[in-house]
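A single structure is presented below for examination.
Note that this complex is displayed minus one protein chain, with the remaining chains in position.
Should a chain be cited, it is by its letter among A, B and C, assigned in written order, with residues numbered from 1 in that chain.
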Amino acid sequence: MNTEFDPKNYRSDLKPVWCPGCGDYSVIAAIARALANLKIRQENVAFISGIGCSSRIAAYASTYGFHGIHGRALPLASGVKVARPDLTVLAAGGDGDGFSIGGNHFLHACRRNVDMTYIVMDNSVYGMTKGQASPTSEADWCGSKLTPEGPSIPPIQPLEVALAAQASYVSRAFTGDLAELTRQIEEAISHKGFSLVHVLSPCVTYRPEQRGYKDRVHQEWTPTSNRAEAFQRLLEDDGFATGTLFVDPRPPYTPMTAAPASMAEIEADFAI
Amino acid sequence: MNTEFDPKNYRSDLKPVWCPGCGDYSVIAAIARALANLKIRQENVAFISGIGCSSRIAAYASTYGFHGIHGRALPLASGVKVARPDLTVLAAGGDGDGFSIGGNHFLHACRRNVDMTYIVMDNSVYGMTKGQASPTSEADWCGSKLTPEGPSIPPIQPLEVALAAQASYVSRAFTGDLAELTRQIEEAISHKGFSLVHVLSPCVTYRPEQRGYKDRVHQEWTPTSNRAEAFQRLLEDDGFATGTLFVDPRPPYTPMTAAPASMAEIEADFAI
Amino acid sequence: MAKTCFSLALTGSGGAGVMTAGQILLDAAARSGLYGLMVRSLGPQIRGGESAAILRIGTAPVSSLGDTCSVLVAVDWGNIERFADEIPLDENSLVIADPDQGEVPPVIVAKSPKIAFVPLKALADTVPGGRVNMIALGLAAALAGFDEAVVAEAIQASLGRKSQEVVDISLQTLRAGMGAATAVRSEAPEIADLACGCSAPAPDNGKHRRWLLSGNAATGLGILRGGVRYCAAYPITPATEVLEWLAGALPKVGGALVQAEDELASINMVVGGSFAGIPSMTATSGPGLSLMVETLGLAVAAEIPLVVCNVMRGGPSTGIPTKSEQSDLNIALFGLHGDAPHVVTAATDIRDCLFTGQWSVQLAEAMQTPVIMLTDQAMGQAQAVIEPLEASPQKTERLVPSENTPNYQRYAVTNSGVSPMAIPGMKGCAYTADGLEHSPLGRPSTQARDHQDQLDKRARKIEAHDYGDAWADIDGEGEIALLTFGSLTGVAREAAETLRARGVPVRVIALRLLMPLRTEDLKRALQGVRRVLVIEQNHSRQFLAYLKSTFDFEAEVVSCARPGPVPIRPQEIVTAATSRDMGDTK
Partner (left out) sequence: MAKTCFSLALTGSGGAGVMTAGQILLDAAARSGLYGLMVRSLGPQIRGGESAAILRIGTAPVSSLGDTCSVLVAVDWGNIERFADEIPLDENSLVIADPDQGEVPPVIVAKSPKIAFVPLKALADTVPGGRVNMIALGLAAALAGFDEAVVAEAIQASLGRKSQEVVDISLQTLRAGMGAATAVRSEAPEIADLACGCSAPAPDNGKHRRWLLSGNAATGLGILRGGVRYCAAYPITPATEVLEWLAGALPKVGGALVQAEDELASINMVVGGSFAGIPSMTATSGPGLSLMVETLGLAVAAEIPLVVCNVMRGGPSTGIPTKSEQSDLNIALFGLHGDAPHVVTAATDIRDCLFTGQWSVQLAEAMQTPVIMLTDQAMGQAQAVIEPLEASPQKTERLVPSENTPNYQRYAVTNSGVSPMAIPGMKGCAYTADGLEHSPLGRPSTQARDHQDQLDKRARKIEAHDYGDAWADIDGEGEIALLTFGSLTGVAREAAETLRARGVPVRVIALRLLMPLRTEDLKRALQGVRRVLVIEQNHSRQFLAYLKSTFDFEAEVVSCARPGPVPIRPQEIVTAATSRDMGDTK
C-alpha cells in the first residue's frame, strides 16, 4: 500500500508543452519525488506558478495548483499559506517571471518568510515569448532581436539578492543532477520559512549552449547559517556552484492573533 | 553675476505641505546647494518623484520636475535620461515609494546603471497615508492600526539590497548633517551611473522618537570600490553609519547605436 | 416650532482642534436621541493644517449635507477660501467669528450671511489651559439645545483616555462656550435656535442603542458579516480605514490581515486566500484598483470569489485623494481586458455599507466571481449616527463538490454557470486553476468550442443569478424618476422630499447592483416615468453612458452630473428635475 507515495502519483496526465530536452522536465520529476519521499498527500499541496514555459509546471503535478499570471506567483502563494497554514505551499516559475516582473514580490517574500518553497527554473532567457533576454542573461548575449547587441546590463545575482533580502533558506541546483535537485527540494519544503531553490534549467531551444552547463556545475556548498560566510561564497561564485548556500532558523511569519470575540462584542464598539 | 548659482534660485516658491520639523526640509535644502555648487542650470535638471510626503519634493525645486505616481519614479526618471542624456536627472521619494511598491524598479535601476541620482528619504513609515509600517519599520513597531502588534517582518536593508543588485554608488546621510548630505548629493550627481543616497529623514509626526536619530548617527564610511568590504561594512552596520559606502567606476548604461540610415533605406527591407 | 434638522460647520487652522469638537458634537447629538452626519474637510498639509468639520444633525437619519449651512463657527480664518465651496452659506446663515482674528474675509462676506462676533479665543483664555475648540463646541451645543450633561458625557468618552485634568479643563471651557450662546441667540433669533424636535435620550439605552460609525468601518463590519476571514492590505486614502478596522477585528474571529508590498501583491494574496477556501477581500481606491485589474481578470477566468471595496476619490491619476467623486465607475465596470464578466455593487449610504458589504461577499461566493464594491470618500470617511442594522440571515455558501468526485471537472459547463469548486485539502478533486482558457477539466485549450462554452458559462452565472430585490432601493411614485447610486442617494432623497413637498411626485431609484444591470427590473421600476434624471458625481457622465449602453430608455433622460470635490446639492437636482436647462436629453 506504499504506492500511495509513489512519485508517479504526483504527476498529472497532462502532456507538457515543453521542448524535448528542456531542463524543466527534471524539475517536475524532482518535485514529484520530493513530495513522495516526504509523504505529503497530493490534496494537501498547493502548487502556484506564474507565466512562462517553466510556469506551466503547476498543471503537470497532480496536486492542487494555480497557474496564475506573469510575475505574481509569490503573493498568490503567500495568500494561500497565510489563509491555510495547514497546506504545503510550493511556488515555481522562471527567471523572467521571478526576477524581472516579479522582482518586488521576490524581495518581500524573502523578508516576510512565509513558510513556503519557491523553485526558480533559471534559463537566462524568456523561453515562452521566444527568446528575449532575462535579468540573468549575460550583458553581451546577442540572441534576441530586442537587444541585438545584448542587454548591456550585468545579470542579476538572484542568490545575493535573496540573501540581502533576508531569505531564510537559499540553495542552487542543476537539472542534470536529479538526486541533488530532489534533495534540495525536500530540504526546502521541510525548512520552516521561505525557501528559495535556484535551479539552473537549460533552455535547449533558445540557449542551446546551455547544454554545456553539465560541464560547468560543481557541487560546492554545505549549509551555513552565517550570513557573512554566505556572502563570501557568493562573492567567489562563478554562477555554477550548487548545494545549500544558507539556512537561517528564524521562525516563519505568522499573522497577528487575538482573543476570540463574538460578532456582538465586535459590534458593541459602535454603540453610543 | 554669481547669483545665478545661488541655492535660493533652486527652490520654487511653493510652500511645502510638510509638518514643521520634518526631515525632508533639509533634503530640498541640500539638493539646492548641491546643484548650485555644481553649477548645473535649473532648466537642465529633471527632478522626478513618486507619491508620499517626501515625493512632494520635486515641486519644491525650481528645476523641471515630475511628481508621478506611487512607486514609479525610477522608471520615469530612466526614461528621461535615456531619451535625453544631456539632462541631469534626479529621482527622489520615500521608503514606501522606493522599497515597497517601487522595489522592483529599485532592483533593476541598480543593475541597469542609468546615469542618475536617487535620493530616498527614509523615515521608516508611510507618512502621507498617516502612519503605517514601511519596509524599513522595525518588526515590532506597533504604531499603526494596520499592524497593531508590528509588521512582524524584519526591516529591509536597502543598502545591502542595492549592493546585491549591483548599484554603482551607495551612500547614507542624515538630515541633521546638512553639509554631509549636500556633499553626498554632489558626489552622487557627479558619479557616472546610478547613485543611491539613502537619507535618514525623521518623520516627527508619526515617528516622533526619530528626533533621537541625531544621537545615534555616526560618520563612518569613506568610499571603497571593493564589494566584499562594502558587504562587510553592512554586516556590521547598526543602521546609523553614514558616509559613502561604495563606488564602482563601471560605465553607465547606454542604449545601442547603429549606423544612420534614411527612412527609405529602412523601408527597403520590406520590398519584394 | 423646533427644526427637524440643521447644518453646522466648525473651521480653524492647524492645532485648533475643530475636528475633535465636531466629533464630540456628533456624539452628543447621538446621546441626545438625534441622528447626524459629519464630514471632515482638510487642507493639503500632511498634518495640522486648517480643517473643517461639517455636520448635519436631525430627528431622522441623515445621509446628505443639504443645501445650506445654518451656522459657521470660525475659530480663525486660516485659508478659509479652501472651504468656501464646501460650506454653503447664504443670507439665512449665521457666521460666528472671533473679532480678534481680523476682518471677516471677502469670500465669506460675499455670501451675505449674518455675522455675530464672539471673542472665542479670549473666552478660552479665561480658563487656564482652556482650548478654543471647546468654546466653539459649547456655543454650537448650546445653540443646538443640547443638555450640558450629555455633552459632558461625550467629552468624557472622547478625551477620557488622555487625563482627567484635560477633561475637567475641557468641561469648564465648554461651559464658558455655552454661556456665550445666549448673546448670539438674541442677535439672530430666527437662525440661531437650532434645537431639533426630539432631544430625548436615544431609544432604549440598554440593548437597542444607536451606532456611530464611519462608512469605512461599516464596510468592514458588513464584509466580516459576509464571512470574509482573510484580507490583504495596502494603505491608500480614503480606503485605509476599512483595512484598519478589519486589522483589529479579523484576528478576533480567527481571521488574518496581511500588509502587502503593493496592490499587485495584495490582490494576488486575496486570490490565493480565496482559492484556498477562505472568503477574502481587500479595499483600495482608484490608483490601487488600476494596479489590480490584471489580477481581477485572472479571478474572472479562474473563477475565484473575492471582494474589492473601492472607495472612490477625485481622479484621474492621483487627482484629489482626500475628496469624493464617483469617477471610478468606468474602470470598475470595464477596466478588465478581454471579456470579463464580474459584479459591481455600490453602497447607498453609511448604513447601507453594512448591507452591501455583506451582500457583496455573498454574491462573490455564490457566483465564484470577483465583486467590486464601490463606496466613496464622502461616505467612507464621514461618520453617521444610524439605527443598527442586523446582519442579513442569508448564508454565504460556496458550491463545492463531494470528495473523490469521479472525473471531477472544476469548470464543468453547468446550467447555472456555477461549477463546484474544490478546496485544497479535499481528497480526489485536485485541479489546477488557470487564467489560460481551458476545458471543463481546467486544461489549457485554444479550441473555439471550449472558449465559447467557458465565456458563455462565465457570463451566464452572473446574468442568471437571482439578485432578488436588493438590486436597487426604490421609493416614491410619479412621472419623474431620480436615478442614482452611492453617496448621492441621500442627496437625491432629500431633493425628492423637496419636490414632493412642492406637489411634484417623484420616485428615487438608487442602484445597489450596477453590474449586471437588471434591465427588466429597471424597466418595471421606470414604468410610467416620463422623465429620468441620471444623477452622478463625475465629469464625463459615466453612469449615464453605461445605462444607455445597456438599457433602452423610453422616458426622456436628463443628466445631472458634476465632478467632485463639492457634493451635488439637493437643490441642483430639484432644479434639474423641474427645468430642462442642466442636462442633455436622450
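One rule holds in what follows: a contact is a pair of C-beta atoms (placed from the backbone, for glycine too) under 8 Å apart; a residue touches a chain by one contact, two chains touch by 3 or more.
Source: prediction; values computed, not measured.
Listed residues A:69, A:107 or A:173: the one in touch with the omitted chain is A:69. Shown as candidates are B:42, B:144 or B:210; the residue that touches the absent chain is B:42. From the options C:59, C:156, C:172 or C:318, the residue with contact to the unseen chain in the full assembly is C:318. In the complete complex, the residue from C:114, C:451 or C:500 that touches the missing chain is C:451.
The hidden chain makes contact, of the residues C:291, C:364, C:430 or C:577, with C:291. Although one chain is not displayed, chain C still touches it through residues 44, 82, 85, 286-287, 289-291, 293-294, 297-298, 300-302, 314-323, 325, 327-328, 330-331, 333-341, 434-437, 444, 446-449, 451-452, 455-456, 459, 538-540, 542, 545-546, 548-550, 552, 563-566, 586. Summarising the interface, chain A meets the missing chain with residues 17-19, 22, 51, 53, 67, 69-71, 100-101, 103, 126-130, 132-133, 135, 144-148, 151, 205.
Interface with the hidden chain, as seen from chain B, comprises residues 12, 14, 41-48, 58-59, 61-69, 71-72, 74-84, 86-87, 104-105, 107-108, 255-261, 263, 265-267, 270-272.
Going forward, only the chains that are shown with their structure count from here on.
Looking at contacts between chains, the pair that accounts for the most C-beta pairs is A-C. If you average the CA atoms of chain A and of chain C, the two centres end up 42 Å from each other. For chain B, residues touching at least two other chains, in rising order: 100-101, 103, 135, 147-148. In chain C, 247, 257, 261-262 are the positions where the chain touches two or more neighbouring chains simultaneously.
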